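For reference, the structure is listed below as structure tokens.
A single protein chain has been removed from this complex, and every other one stays in its place.
Chain nomenclature is as follows: A and B, assigned in order of appearance, with residue numbering initiated at 1 for each chain independently.
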Amino acid sequence: MLLEISEVTIRFGGVVALDKVSFSVEENKIVGIIGPNGAGKTSLFNVIDGIYKPTEGDVIFKGDNITGCKPHEVCRKGIARTFQIAQPFKSMSVLDNVIVAGLCHEKSVDVSSNEAKEHLDFCGLHDKKNDLAGNLPTIFQRRLELAKALATHPKVILLDEIMAGLNINECDQAVELVRKLKNNGITVMMVEHVMRAVMALSDWVIVLNRGKLLMEGPPQYVANDPKVIEAYLGKGVSNAGA
Amino acid sequence: MFITLRHQITKKEIIALLLVGLFVLSLPGWIDPYIQNVFIMIFIYGALGSAWNLIGGYGGQTSLGHAAFFGIGAYAPAILVVKFGLSPWLGLFVGIICSVILSLAIGAICFRLRGHYFAIATMILLEVTRLLCLRERWLTGGGVGLSIPYKGNSLYWFQFDAKGAYFYASLVILLLVLFVNYKVSVSKIGYLLKAIGQNEDAAEVIGVDSANVKRNILVLSAALTSVCGTFWVQYMYFIDPDMAFSGAFSIEIALVAIIGGMGTVFGPLFGALLLRPMVEITSSLLGDSFAGVHLILYSVILLLVVIFRPSGIFSYLSDWYKKFKLKNV
Partner (left out) sequence: MRRRVWLTMQILIQTLIDGLLMGGIYGIASVGLSIIFGTIKIVNFAHGEWIMVGMYATYFVWSFTGGIDPFVGLIITIPIMFFFGLIVFFLTIRPILYGKGNDSAFIFSTVGTSLLLQNLALLFCSANYLAIKTPYTGKAFQLLGISVSVPRIYACITAVALSFVLTLFLSKSYLGKAIRAAAQDRDTATLMGIKHEKVFIITMGIGAITAGVAGTALMPFFYVFPTVGVSFSLISFVVAIIGGLGNLKGAFICGLILGVTEALGTHYIASDAGLLVAFALLIVVLIFRPQGLWPQSTMRRGG
């Protein structure tokens, strides 16, 4: 198992954001993480990433216990992450943004710059590389997030609602991009609301509800489970939306 | 607030720079010592401001106690020469090492915290250093200070009869600090600092150890400031705690960079060019009974810059120059 989440719990004052969540992620698989709003999905990412320190529990990556490591340490170990609301370095160019990410394992700005151009190509941002990151439209800012994450040479990428707000075409393009990631040997964990993408991409799906792990399994199995439907839509509804 | 200097330098610019350079180098040959002194002050304040700029401009961390490093750089050679009869060149290195250690200590404490804690901690560190300096009379001469005895015109003791020597020495120091500024702005650390300044959390997530980066730039800044202090004591033959560890002096160093333009290579030098002559003018116009008038001017200009042109006065020049180049291409 590449990544193990073991009994992870976070309490903020009186709120329990995650409650003894445990699961494992196999290498080079795409794992979808779904659940209604407030289920704790982003908190889970924040724990893996080192932004939050869990009240209890451990995160084990490649056999190493990385619980409580700082975000930059987690990144260096090989876990990268994109944010739901993109966080580009606004006054820097798109290319410079990715160069900074590459510098975490590279001393020379020139080498990082060449590599950065490759990552930008991979994400379809080639002709925008000299634009100011703050001026990019949101969809491209998302792609920039991905390019930055790739530049850190990750083994695992955590994608946080990368499909949100995309139309059908854009969504399909994004799905292709994620498939390319898997083909390049990267393990992907994606928090997603867009079921289309989850169904299309995931090898395995984890369902969170109110901080607890509700169930996990292959996508078809999970999608049709009445408990999952109930969690999203409340009791008394029998159809799952798409 | 950061201009990376990755623009192509043109032939015309090189020629212009060479001419200016030759002109400056020739100055000690024909201007009188009083004016040479003004230039030396401009060079040193420019160097100090540029050194401060590394942590205050590029690093985005306001230090209000940089005089601590300056004072250490000044006292080290003074103590070594006066008390132990050792060359100030050794003092130069001792000063740098001590300043670096101090800067590491401060960085370790403060860089996990928000910016204003760093500003306050530097002020307090400065005051603590000053108090310690006053107490340890056996080492530092206490409030009376230390006078360096005249040992004759020699490089070993770094003492010269000709003012021109100090002119060139301070110019070399200035160029060194400017070079470091340039290197930082185009290198890895410059990129990381800029990213940290934009969004520290986002930078952390892509692997930037921001506390470490800030510590490194502070060390660089402290070391260079220390060098300036060493030059100062050799030039003035005298140092005391009021000069070495002065809060007002720390603020002046920062002012030069802020008013000129933080986060740019030439901003602080421009600030020194603008501000230092004011001291000379006000003191010759108004005499000694109005000491501190130049500080009133400084603080008013600072407030105006902070409110109306935070990028500094040099940005007016550089913007104009960019437009000028575009028109004439």
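Throughout what follows, a residue touches a chain if its C-beta (ideal position, glycine included) is under 8 Å from a C-beta of that chain, and two chains touch if they have at least 3 such contacts.
Given the structure is predicted, the values throughout are model-derived calculations rather than measurements.
In the complete complex, the residue from B:A76, B:A121, B:V177 or B:V205 that touches the missing chain is B:A121. Within the whole complex, the absent chain has one touching residue among B:L48, B:I251 or B:I313, and that is B:I251. Among the residues B:I42, B:L64 or B:L269, only B:L64 touches the chain that is left out of the figure. Mapped onto chain B, contacts with the missing chain fall at residues 60, 62, 64, 109-110, 112-117, 119-121, 123-124, 127-128, 131-132, 134-135, 247-248, 251, 254, 258, 290-293, 295-296, 298-300, 302-303, 306-307, 310.
Criterion: only the chains that are shown with their structure count from here on.
Annotation: 45 Å between the Cα-based centres of chain A and chain B. Looking at the complex, you find that chain A touches chain B at residues 49, 51, 70-73, 75-76, 80-81, 83, 87-92, 96-97, 99-101, 103-105, 107-109, 112, 148-149, 151-152.
Contacts from chain B toward chain A in the complex involve residues 2, 186-188, 191-192, 194-195, 198-199, 201-210.
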